[in-house]
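All protein chains but one are shown at their positions in the complex.
Up next, chain A:
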Amino acid sequence: MRIRTISRQPEQFTRERSNDLRKVHRNYEPSLHPLANATGYSRALTAVKLDKIFARPFMHDLSGHMDSISCMTKNQNHLKDIFSGAMDGEIRHWDLASRKTVRQFHGHQGAVRGLTTSTDGRILVSCGTDCTVRLWSVPVAGGMELNDSFDHSSEPLAIYVGKNAFWAVDHQWDGRHFATAGAQVDIWDHNRSEPINSFEWGKDTVTSVRFNPGEPDLLATSSSDRSITLYDLRLSTPVRKLIMKRCRLVFLQTKTNSICWNPMEPMNFTAANEDCNCYSYDARKLNEAKCVHKDHVSAVMDIDYSPTGKEFVTGSYDRTVRIFRYNGGHSREIYHTKRMQRVFSVKFTCDGSYVVSGSDDTNLRLWKAKASEQMGVIIGRERRNHELKEALIKQYQHLPEVNRVIRHRHLPKPIYKARILRRIMLEAERRKDQNRRAHSAPGSMPVQPMRKKRIAAEIE
């Protein structure tokens, strides 16, 4: 006869001294964990509700400007630096950690329209409606925390004067050139007072310009004739142009206000459009948008990608900031406050965890990129708990009860109403299209997806 029974030495399962760690044993046998699905589901529901409770995205507002903020830029070399330019010609250098102005740059006579920093972060380039481009020296980070005195203005390194007002400026990601947009696209070098190259395609004003993060010589611009144009500095003429269709609805323009390249997939860019949508394009294939991001109820003014390339933030004339996934048709998040007015400029910080918005009410606002993220140092157990919650939510997000809580956002009344109105108008347009199609010769009006609908022509 062979026999054995379960016998446990208590010493093996309890701790010896009170400052020892407690012993934990796991057994994943399914029969010991009955109702695992139900437990997971109820935990996911709790987790998603807790997420909602802890969603406090607004961190701080940075006041100081005397006029509405027109443009912002981040310093690629310093995590907590941000520069903002206002309509009255004032440029401020903010320290996000202390939420204070570090330095002011005076000199522009009219509105500052564009701001950018050089690759090494030493030089700030600004341009404005006073037909000047100004280069400013930015002090190295080390010294400035010590001295946080408020008034610390400095003189520009150089002033370059152009013929027309400038609307935007952007610096190469890797190189010594920067481009300004205005009546034409000018390419400048730091040390030359005249542009080294100029591009022109059509007569309309170019309103925004962005360099490609992967290919330093490639840039995209948008102009007020509803076009997006690609340029290559190595060629003497523009490469490619995309023209958006004039929209049938009178109130909707289809001008592109701003462009941002996806830093992780540098062949793709997203354009913030006046018709409330954002359009993601593949630069190699402009005859069709990759994705249309809808949700804003008024013109989208500015756009910026997170450094992860997985999501981007948009600021809109409807006084809200929204965060979209790079491939999602609808926004993941909407930020608004009672006091925030039209948002003209938004930026993701370089670590992708905050969003800065500059608006008409002269304030910069600092938001969390994930509304319910826990701030401060997170210990391992907390982090694991957050990870577990995220995984649970992801697992059960398709169930109606969970999805309802995930999707729900409180909207300000004007936006809520505008959304309904917009939906009615779009529905009417769709119906009209349908009727036209029904009463015209079969095949003469093919159904076009939204990705193609607004595109008029692609010109090489």
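Note that contacts are C-beta pairs under 8 Å (C-beta built on N, C-alpha and C of every residue); 3 or more make two chains touch, one makes a residue touch a chain; residues count from 1.
One rule holds in what follows: contacts and distances are computed from a predicted model.
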* To do: Leaving aside the chains on screen, match the unshown one to its UniProt name from "Dynactin subunit 5", "Ubiquitin-conjugating enzyme", "BING4 C-terminal domain-containing protein" or "DNA-directed RNA polymerase subunit beta".
  => "BING4 C-terminal domain-containing protein"
* For the full complex, which residue in A:Ile3, A:Ile53, A:Val377 or A:Ala441 touches the chain that was left out? -> A:Ile3
* To do: Taking the full complex into account, find the residue in A:Thr39, A:Ser63 or A:Asn287 that is in contact with the omitted chain.
  => A:Thr39
* Structure fact -> Given A:Met66, A:Ala97, A:Ile196 or A:Leu388, the residue that touches the chain left out of view is A:Leu388
* **Chain not shown, touching residues in chain A** => 1-10, 12-14, 21-43, 46, 381, 384-385, 388, 391-392, 395-396, 398-399
